[in-house]
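This report concerns only the one structure given below.
Every protein chain but one is kept in place in this view of the complex.
Here is chain A:
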Amino acid sequence: MRPTPANLLRVLVPIKRCVDYAVKIRVNPSQTGIDTNVKHSMNPFDEIAVEEALRLRERHKDLIKSIKVLTIGPPKSQETLRTALAMGADEAIHVETPADAPHGEPLGIAKAIAAVIAREKDGVDIVIMGKQAIDGDEGQTGQMVAGLMGWGQATFASSVTVNEGGTLNVNTEIDGGAEEVKVRMPAVITTDLRLNTPRYASLPNIMKAKKKPLTKVTPEELGVDLKPILETIKVTEPPKRVGGGKVENVDELVAKLKEAGIV
């Protein structure tokens, strides 16, 4: 697939609705998962992705033709899409799964994203997404989308610039340093923490976002199966931290250390 001319870039930002970062996670009594009856918000890394798409448009006025956001999740995920629209995205696509459906897995989600890209009439030139979600922390979806589409990828981006001639220069974070890669569009970019600081949607924009177009599709229409491949056997809380004890004197300390096999 040839990239569209540089003045007509189309950006797709897949986002995820997660348990809010400030919420204390609790395991449900039947140990099948976590208590989801808590405050949810957009995955912070995806917020960074939405912000980067908007900033690309602000930096290159006529370069970006459209910014679409996409989510795959239960009906309530629509709030998350509205948040992204309020930040400044143009259109939203909601791949709606039943409210009681199990959590999607990276491969299924990546296939759904690829199916959405294939359905887009005008194609997609840049996919910007969070490097991972703060709930599952799998960090695989972006790479899988690139793999399924056969596109280039720039993961853990800390800065993105659009070049003439349909390429992107992306600074990426790697272990112990940074790397600059050049990638031909269409491409997948996954965002890291340092890329930008997401904006907060203003009240007038939230009202305007309610009127922006939102398309709903089902996984069946896309022809993807979101059933998990892995079986969750049990979810438990991490062991409680046990408090330390005080020792009276040095001899006692030495005795305790010997007991623990340290000296």
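To be clear about the criterion, a contact is a pair of C-beta atoms (placed from the backbone, for glycine too) under 8 Å apart; a residue touches a chain by one contact, two chains touch by 3 or more; residues count from 1.
Basically, contacts and distances are computed from a predicted model.
Comparing "Cytochrome c oxidase subunit 3", "Complex 1 LYR protein domain-containing protein", "Mitochondrial inner membrane protease subunit" or "Ubiquinone biosynthesis protein" against the UniProt entry of the hidden chain yields the protein name "Complex 1 LYR protein domain-containing protein".
Within the set A:Ile134, A:Leu148, A:Val181 or A:Val217, the residue that contacts the chain not displayed is A:Ile134. Residue in contact with the omitted chain (choice from A:Leu8, A:Ala101 or A:Leu193): A:Leu193. When you scan A:Ala99, A:Leu203, A:Ile229 or A:Ala260 for touch with the missing chain, the hit is A:Leu203. Residues of chain A that touch the chain left out of the display are 21-22, 44-45, 134, 193, 197-198, 200, 202-203.
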